[in-house]
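Left out: one protein chain. Kept in place: all the others.
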Amino acid sequence: MTEMAAGTTTSSEPLPRAKTDLLPLLIVPALALLALPFVGSGSTWVTLTVAGLAMGMMIFLMASGLTLVFGLMDIINFGHGVFISLGAYATLIILGPLAGWAQADSVWLNLGLLALCILAAMGVTGIVGAVFERIIVRPVYGSHLKQILVTMGGLIVAEQAIHAIWGASPIPIPLPETLRGAFIIGDVIMERYRVVAVGIGLIVFIGMQLLLNRTRIGLLIRAGVENPEMVEALGYRIRRLFVSVFVAGSALAGLGGVMWAFYRQTLTAGMGMEVMVLVFIVIIIGGLGSVGGCFVGSILVALVANYVGFIEPKLALISNILVMALVLIWRPQGLFPVARR
Amino acid sequence: MSTSPTLPLAFDEARKSGGFLSSLLSSDFPRSRILTFILLTILVVLAATPFLFSGSQPLSTAAKICVFIVLVASYDLLLGYTGIVSFAHTMFFGIGGYGIAIALERLGATWSSVAIGLLAALCLSALLAVAIGLLSLRVRAIFFSMITLAVASAMAVLASQLSGITGGEDGLSFQLPFELRPAFKLFSEPVMGVAVNGRLIAYYLLFFVALIMFLLLLRIVNSPFGRVLQAIRENEFRAEALGYRVVAYRTMASVISALIATVAGALIALWLRYNGPDTTLSFSIMIDILLMVVIGGMGTMYGAVIGATLFVLAQSYLQVLMDAASKALAGVPLLPNLVHPDRWLLWLGALFIISVYAFPGGIVGRLRQARQ
């Protein structure tokens, strides 16, 4: 026995300090403050920040499911984008019969319409997610190469299926009446829809945090991300847990798709894959498997894109890549690395 | 593999007697009668296309097949032989195309412009490939695919935004050097009924460069370097333990693959006398490449030939077939939509998924199995 472990049980030993890693959390406010002098005007800065937050929340919605699925089962789903598109197209199920609600000058009818669209989208993407998991993903556990290939295949087929069902040309969708326009407070302009998006994003984030930290299911998910094998050795059937998380992740992507669709006000089958680039950047930055990291990463990327887009538009195109490169140089495993076996 | 010293004597004899052909193919034969026949057919038809078919459509299809064989084979070096999935392959393809396009447009339609454009493109590609390799060197292997996707899409946006240089969404049209223009006639009289003009010369330039590139790739994957790549693909940790620097080998494979993709990009630009985001840079081309390499057969090189030929032909002619099917099914709900000519990718996508599951060796693997 040469190794001296520090594990003595004498009562004089001080309590170990809780390791809290706040540094990455500070980046976002620090960045926002840093941008202020470059932007110049305070009101413009607020507008940019709110817009960035809204964008960040939408990316978070679309990315959160993917990062959990990866963390839990070591599955990388390149077809995740198709759930975003599918969620967006699912709004048509509601927007068709209830077109009147969108034109009504009533906040409640408009928000109700949005809620119904979200419900429909999450239902459709959840069901398709379950099928996708069964047919596409399940046979290729354990091989990243095959996962990437086969989920890309799933993406191709599903995108084509969207074309076959809803047609290949872009479909315009109306933003409900009262969500158009902007709140104007002094010089500050905040688009209403973006404020709604921030609200929904926050609700989902807080809900996920509560679920993960306060419930048994959440405990299981967190434990499973860290060591799925031990979770099984404790008698839990992790397969079932994983399917539920996959379905929930797909439904969240569907929710993100609805928000993204109303933001763009146009539907295309490729819209999910287009935004996947951002989603991947975000989950790499956040640390694969970390919901908190995904949240911080989303906001970080969106804010940087907005500030840089305002200050030096040409640079905005590659700002995401630069953020990713810088983060990876600082922390090769992402902002919040997830401990694994 | 075929150069292994433990192979049966008969095989070795065959190799010796193979002589020139063997060294040309780096002793990596198709190893299936049907496959050999198909490959020979493709080779002969491609070589004789100008004399077999009339009109510009077949020649363009043949040229596209040549270019895609090189592009897909260079991707196979990465995916099939090294076991890494990159989504940046079209980026290098695009760089080749833009290199030629920008040089010929800016510096005039001369051969030295072609050389300058190609050289600049090769340098940029090598640089980018090394940069991506170094960035992903620090991170987990699974990040590589995502990082390449991000970088490639940023480059695509960049190319469409920097319209002063790249022509933006419209792309760049340019003049070819005089010897490659249709107006140039090598002989005053037609040969076997075909006028030997600049267009024909351009085709054969494409054909032979493609052939050389393919044989070069065959040589690379059958070299000691190629074997190390395959060892890494099979067991990264063992290869590392044996003393091979895995990251260095992977980066090297990325660079070689990127350079050859760049050449393919230059070829397609020369053929089309145009380069734009849709012909070389778009993500849908990346998906096409994936389909071709997987359906043809990963890690076989010959799969690239089969995959590219099949795909380009399907792109041009499958739609005709589906159109007929769609019309025949008119009246049935949804079905006509599924066999609508624009939905051909749906079926290739399904074939792709089935290939990954059931035939990891694609068509080539299947044919080789049937032989045993």
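To keep things simple, chains are lettered A and B as they appear, and every chain counts its residues starting from 1.
One rule holds in what follows: a contact is a pair of C-beta atoms (placed from the backbone, for glycine too) under 8 Å apart; a residue touches a chain by one contact, two chains touch by 3 or more.
The rule is short, and it goes like this: contacts and distances are computed from a predicted model.
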Protein name as given in UniProt for the chain not displayed, "Succinate dehydrogenase iron-sulfur subunit", "Branched-chain amino acid transport system ATP-binding protein", "Hydrolase TatD" or "Anti-sigma regulatory factor"
"Branched-chain amino acid transport system ATP-binding protein"
What shown chains does the left-out chain touch?
A
Residue touching the undisplayed chain, where the options are A:Arg192, A:Arg222 or A:Arg264
A:Arg222
Considering the complete complex, of A:Leu34, A:Leu210, A:Leu234 or A:Leu326, the missing chain is touched by A:Leu234
So that we can see where the missing chain sits, which residues of subunit A does it touch?
1, 3-9, 15-19, 216, 219-220, 222-223, 225-227, 229-238, 338-339, 341
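We take it that only the chains that are shown with their structure count from here on.
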Parts of subunit A lying in touch with subunit B, wherever the complex brings them together
76, 78, 136, 139-140, 144-146, 148-150, 152-154, 156-157, 160-161, 163-165, 168, 273, 276-277, 280-281, 283-284, 288, 314, 317-318, 320-321, 324-325, 328-329, 332-333
Quick check: in the complex, which residue numbers of subunit B touch subunit A?
79, 83-85, 135, 138-143, 145-147, 149-151, 153-154, 157-158, 161, 283, 287, 290-291, 294, 334, 337-338, 340, 342-343, 345-346, 348-350, 352-353, 356-357
